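Following this message is one structure expressed as structure tokens.
Every protein chain but one is kept in place in this view of the complex.
Chain lettering (A, B, C, D and E) follows the sequence in which the chains are written, and residue indices restart at 1 in each chain.
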Amino acid sequence: MYVDMPAAQLPDYRSSQVEPDDFDSFWDETIAAARAAASAVVLEPVDSPLATIDVFDVTFSGFDGQPVKAWLRVPKGVTGPLSAVVHYVGYGGGRGHHLENLLWASAGFAHFQMDTRGQGSGWSMGATPDPVGTGPQYPGVMTRGIDSRESYYYRRLFTDAVRAIDTVRELAFIDPARVSVFGQSQGGGIALAVAGLVPDLAAIAPCVPFLCDFPRATVITDAYPYKEIRDFLAVHRDKTEAVAAVLPYFDGVNFARRAQAPALFSASQMDATCPPSTIYGAYNLYAGEKSMSLWQYNGHEGGGIVDEQRAIAFFRTIDGNR
Amino acid sequence: MYVDMPAAQLPDYRSSQVEPDDFDSFWDETIAAARAAASAVVLEPVDSPLATIDVFDVTFSGFDGQPVKAWLRVPKGVTGPLSAVVHYVGYGGGRGHHLENLLWASAGFAHFQMDTRGQGSGWSMGATPDPVGTGPQYPGVMTRGIDSRESYYYRRLFTDAVRAIDTVRELAFIDPARVSVFGQSQGGGIALAVAGLVPDLAAIAPCVPFLCDFPRATVITDAYPYKEIRDFLAVHRDKTEAVAAVLPYFDGVNFARRAQAPALFSASQMDATCPPSTIYGAYNLYAGEKSMSLWQYNGHEGGGIVDEQRAIAFFRTIDGNR
Amino acid sequence: MYVDMPAAQLPDYRSSQVEPDDFDSFWDETIAAARAAASAVVLEPVDSPLATIDVFDVTFSGFDGQPVKAWLRVPKGVTGPLSAVVHYVGYGGGRGHHLENLLWASAGFAHFQMDTRGQGSGWSMGATPDPVGTGPQYPGVMTRGIDSRESYYYRRLFTDAVRAIDTVRELAFIDPARVSVFGQSQGGGIALAVAGLVPDLAAIAPCVPFLCDFPRATVITDAYPYKEIRDFLAVHRDKTEAVAAVLPYFDGVNFARRAQAPALFSASQMDATCPPSTIYGAYNLYAGEKSMSLWQYNGHEGGGIVDEQRAIAFFRTIDGNR
Amino acid sequence: MYVDMPAAQLPDYRSSQVEPDDFDSFWDETIAAARAAASAVVLEPVDSPLATIDVFDVTFSGFDGQPVKAWLRVPKGVTGPLSAVVHYVGYGGGRGHHLENLLWASAGFAHFQMDTRGQGSGWSMGATPDPVGTGPQYPGVMTRGIDSRESYYYRRLFTDAVRAIDTVRELAFIDPARVSVFGQSQGGGIALAVAGLVPDLAAIAPCVPFLCDFPRATVITDAYPYKEIRDFLAVHRDKTEAVAAVLPYFDGVNFARRAQAPALFSASQMDATCPPSTIYGAYNLYAGEKSMSLWQYNGHEGGGIVDEQRAIAFFRTIDGNR
Amino acid sequence: MYVDMPAAQLPDYRSSQVEPDDFDSFWDETIAAARAAASAVVLEPVDSPLATIDVFDVTFSGFDGQPVKAWLRVPKGVTGPLSAVVHYVGYGGGRGHHLENLLWASAGFAHFQMDTRGQGSGWSMGATPDPVGTGPQYPGVMTRGIDSRESYYYRRLFTDAVRAIDTVRELAFIDPARVSVFGQSQGGGIALAVAGLVPDLAAIAPCVPFLCDFPRATVITDAYPYKEIRDFLAVHRDKTEAVAAVLPYFDGVNFARRAQAPALFSASQMDATCPPSTIYGAYNLYAGEKSMSLWQYNGHEGGGIVDEQRAIAFFRTIDGNR
Partner (left out) sequence: MYVDMPAAQLPDYRSSQVEPDDFDSFWDETIAAARAAASAVVLEPVDSPLATIDVFDVTFSGFDGQPVKAWLRVPKGVTGPLSAVVHYVGYGGGRGHHLENLLWASAGFAHFQMDTRGQGSGWSMGATPDPVGTGPQYPGVMTRGIDSRESYYYRRLFTDAVRAIDTVRELAFIDPARVSVFGQSQGGGIALAVAGLVPDLAAIAPCVPFLCDFPRATVITDAYPYKEIRDFLAVHRDKTEAVAAVLPYFDGVNFARRAQAPALFSASQMDATCPPSTIYGAYNLYAGEKSMSLWQYNGHEGGGIVDEQRAIAFFRTIDGNR
């Protein structure tokens, strides 16, 4: 069933999320510090049974110079310069197994799939620690370190994501002008964040993105993971305002205002996990070129493989040279 | 939690399933009729964005000559003769999207993924009709046509599966001696059936196979799809014996008695959908070389991608020439 | 809780369902073909322990001349001409056991309870096959053959239902002018279809009817069986328009526009299975005399036995001669 | 799935329920007091639309002379002496609507369907109050008045049931030697109680009977209503022994020891509400002639209409003269 | 998620509940009768391990003079006159264990925690019988005796609650001018009732009060216990009007119109058990001074201990002398 406002109202919806004055300086300083702490990327070839793709086990420097894992998959024997797709994954998962997610490299892209620090134990495997503690938190990462914008989990994760772009662009066989970003759910939310923080991406495809429009998302659905915030505030009644002051720094709505890359969004009218209005909250303010696939009969799976198929075509059109 | 007998008892468990006298003649006649009704396979190249794999939309003749769809994925530019993997899919799904399931072709196999007649609407898309009616049935296919062995749904599906092997072996670029079979859940059950019906397969890898040991499977779990049979018999109380006479012709236990191909099984101690004892019911009688991956902390997902990774290595060892 | 719009808005609600130009010709041809293929009805007396009712096991010709079962129950020793009630049953069920559903014959009617092809395995037993295959479908019958109006399951079932009326009217001891129709849920949806397809019924009583106003029904509830369509389209994303073109031929809204028989509807404000607005979608366009029992605190059970009691009184008043 | 011990062990199972020394005197005094307080039965004809059955709205004297309702349905125009069936109903329900439950009268019996005091609001309607208060109790009637055998709800209900037999036997058109008893679930438990308290019943048919073998029933299932007792004792930890001393007076096991009427039981191997071993706890000690229908694939619905069909045949054979 | 109308609309919401003409006379007579039947309160010291609090096991006269239990907890060694808090408890619970609920006495109040007749078996223990019978009812107390305002369960419980105030005021060491009332959920509903029936309470703190605005509460939520009424009327379809005529005598909306004591309410925007609009239905008509804590991210737990902390401060401010 439809879980949100009628489709006709979505284009006119405006999020009530506030835009902090120091949003840009907060992120500028955060990213500058990460870059300053970075060391050289390490690529180790993986001994895989694949005949058509080379896989590399990547370790790069993320937030505060902390090591972050990724898989880099490239079509075998291709010398570049390649178009690249940086891929962020959904909540609870990690970069998975190196034999999974072969689509992007099979389609000819250098596929850089970033691991998700401290997650990677729910529906796919991860290998990256989150070497930073937390205040009292509800299980999951939605309230990890939520006591301040400095300590909030997503400050670290979004910074890792920006650093993943940096890392890919520095690889010899990648064309830095043709780096696009793909992600579903949390991965889509990260894609939006990166689009707001990195000015010259080729394109982004945030599918059913999470982490958008917190003021609405935390009150119109009972689905996790947004509900982690609700559960936390149900116990920490005195932190409602403090949390409301932290979340604007991490809301896709505010990243969307700053983004310039052409974007292909998707949303689903039956998605209780990331209700469509919360995605339109970001989409309607997105400052770059944009289009939306609104799926009528889907839930949080959105367009699934069709979203990916469309993203491949979209990135190719943008890249212009395939 | 463990859903079945202790692991130590599994190797000694023997299914109570009976073996009908005319099991072989029933299947011989069924398959002979299908072969007699067959027409030539049709391969249409798919216009895909893949750079490393060629995909073909296959239509071949299944049960009673009825058209069955498949995807054939082969590493681009390879001329053969290739090792092939015939892949059957799980309950409710179909052959899916042509951009999905790229592992096997990426690993260098000709990957023939058979569609599942009349299913393909639950978790992955299918395109093959089941052009045969049914008596009264419980929703799903477990009781479709269950009134007789002739009309039972799985007679048609298993025959399609045998015909898929026939079809692959006839392809010019495939080495017919190096055709292996892979399947998970229902796909694993089909793999077992094929192993009992086709004498000279290279190898099979039935992962967490379904459709084994019906006398036990229908009474020790409340998980679907086995429960479809229970739900049917709860209403059709007068058909308990008739159904018990039909199912032995379709039970992995009886196919296992006849199978000769080397086999790599998997099962999970926390799998309520295909409880491990039902799989050992077939495994313990399996007449060929065999080994088992018993997963301690997994449910019906079994070893997942690791089961696939092991199957790749197993098939390669068997093929001996990669 | 109320699951739909406020009661005060229901009378003004108008369905968005379209009316195909060739709706009438589609059905005229379908029914004419069925009548042309019909053979003579067979009535076999059932050896029952009933002292007050004679039960006959009926086989009549339905869609395409295919055999359909029914129970005919008549008060013992009554010679007619009798008023008759043709009774269609709810989703998943069948004609049941001959000792069930004694109300209508006990009330003096010839009670013709039609079986439901291919169902009859969920909450009551059936005996009628659906000897026609299907494309890929979601479990159940909502998407069986949904690829075209010709192949859709409900084309066959509604034709069976029309043929049930034909059959009853041809029985010697029935007064063909006093044939009414009763059904709950799916049975109510069939009753509406028959009312739109057979011009001179005495009366109909569609209780909490299913199969009305698909454009709304498939998006405002998560309850099955409407959700089968949603689940099918969630996988077959490319078939949304095709399905939307098939369903108008089977929507109670379009049958209601054509119906002339006096009608007694019921609906429930707490019915998530058949939300009241979907029923009002048909009711508000119903072209014959009509009245509605709107139950405030009921779910899909509606008025239950009270709906039946009212239908008996209603049919008697219409018949005018008891 | 099977919810209890293997079928082969059921015939050897012995309940651990104790037999109180004063069981007989407790019940003798209770019933004698009820009989002493009784006033004349009142039968009011119901204005029903039924053509084959006459229905009477009965008020008779139950426990402590309190008024209890029933429906009496008799085949129209039959003058007797009739065989009678006294019918007790399941947990939460009442005597229902007078148009329901037409089977027994249609089969030629005088059908006396007793209402259930204070229940009749869950799945069928009742009209009989329980004009006695209660100590603290868990919702439902399982712990109503459970503080003592004198105040326990089932003391009143079982006495009503005995008084129903008395009442039927006093009706002019009933043959008092041909009074049988039927009940499902709670109704089956009441049937057992009556069989232990009334010495000369023609026959009983307790189907999937409830209220048997409390020491086992309260610990091997999480299904309600047995779980009401568990929930009560989870809060009233200090009453475990007191409750254990009250329940033996109301346990079908102890009534079974005393019963002499021929009995047709049923039980289901997949019934979590009334697990089969608890029924065998009573069945194995049943002192009269007995037989059992053990349903393999059913839950608490047991044999449903087939149990009823068998009971009709059984009662007729016993009566010998129909 | 928010379960009700937006917070901004709550202050303007007006309940549709009617106000019966004889509301006051009904209650005046009921309470006068209870007072006339009262006997002297009994206080028995409890042998507890507490060092700072004396606990008394209280038996006082409630409805119709029936004995009602309570705990009285007072700070050890305090001689008074004390401020008192009369405390009513939530649905299904009772006065609990004497070692529970030490907050109020620890804060210096005489804490009189009334038991709840016939409940006290769900989440906390009770010891008070409800020595009055009932008509057919749904499990729980919401429909116990609902056939008439005279027999309805809450007539007795609210009268007990008024008598608890009487009892406390008569105690030598209590200052009768400083008796306040606290309750959560059902306890809050009782607090409102008492505020409407006892003219000179010091203050009340109804937290997330239940039993308010029945016309809306019974149709906008599926949560129990309001749903008990819905379930009852789903079966007793003919009693909808009768029940609608009984409930106004017990609705917090009508008590609120009469209340004069300063009041501190709470409600939660995510409370499906007692939706906020139903509480505002009473709050908006509350005739005394009032304030509301509306919790944004809480469910039925409301402000929990913070509601209690605020109530302590509120009562102290009112009492003016601590």
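Just so we're on the same page, a residue touches a chain if its C-beta (ideal position, glycine included) is under 8 Å from a C-beta of that chain, and two chains touch if they have at least 3 such contacts.
The shown structure was predicted, so the numbers you read here are calculated from the model rather than taken from an experiment.
Asks: Could you tell me which shown chains are touched by the chain that is not displayed?
Replies: Among the chains that are shown, those touched by the missing chain are A, B, D, E.
Asks: If the hidden chain were put back, which of A:P11, A:P45, A:G80 or A:P139 would touch it?
Replies: Going through A:P11, A:P45, A:G80 or A:P139 one by one, A:P139 is the residue touching the chain not shown.
Asks: In the complete assembly, which of A:V18, A:V78 or A:V235 touches the absent chain?
Replies: Only one listed residue reaches the unshown chain, and that is A:V235.
Asks: Hey, which chain E residues sit against the chain that's not shown?
Replies: 49-53, 75-76, 96-97, 99-100, 102-103, 105-108, 305-306, 308-309, 312-313, 316
Asks: So that we can see where the missing chain sits, which residues of chain A does it touch?
Replies: Residues of chain A in touch with the missing chain: 92, 94, 118-141, 143, 231-232, 235-236.
Asks: Which positions on chain B touch the chain that was left off?
Replies: 1-2, 269-270, 295-299, 301, 303, 306
Just so we're on the same page, only the chains that are shown with their structure count from here on.
Asks: Please work out the Cα centroid separation of chain B and chain C, and write it as a whole number of Å.
Replies: Whole-Å distance between the two chain centres: 39.
Asks: Of all residues in chain C, which are in touch with two or more distinct other chains?
Replies: Each of 306 in chain C touches at least two other chains.
Asks: What are the touching chain pairs in this one?
Replies: A-B, A-C, A-E, B-C, B-D, C-D, C-E, D-E
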